[in-house]
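The complex appears here minus one protein chain, its other protein chains still in place.
Right after this comes chain A.
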Amino acid sequence: MRIYNIRTAAACVIGATAISVAVMLNGCAESQKVAAKSGAQLWAENCQRCHNTPSPSTFSHEQWVTIGMHMQTRAQLTEQEKEKIVAFLSQ
């Protein structure tokens, strides 16, 4: 009986989490003000949340793409932020 309850609870939690994640992923959108931000502005605002703003000359384009993915997992950057910051740093 106890195992049945645990399985039921686990199924409910997993189901609720999956539904919540799906709803949130589809429901989240940025405002026009945020969407209009340039890569340079996002670079200045987000990198310094943890460390100094990096110099674009530090790495190549391919390296910035890799580091952008690493920083997305570390600092939970949004997809739009990552794309714009990497594009700015690759110039």
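Keep this in mind: a contact is a pair of C-beta atoms (placed from the backbone, for glycine too) under 8 Å apart; a residue touches a chain by one contact, two chains touch by 3 or more; residues count from 1.
The rule is simple: contacts and distances are computed from a predicted model.
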item: Protein name (UniProt record) of the chain left out of view, among "ABC transporter ATP-binding protein", "Selenoprotein", "Simple sugar transport system permease protein" or "Porin"; value: "Porin"
item: Absent-chain interface as seen on chain A, which is shown; value: 17, 21, 24-25, 28-31, 33-34, 45-46, 48-55, 58-59, 61-63, 65-67, 69-70, 72-81
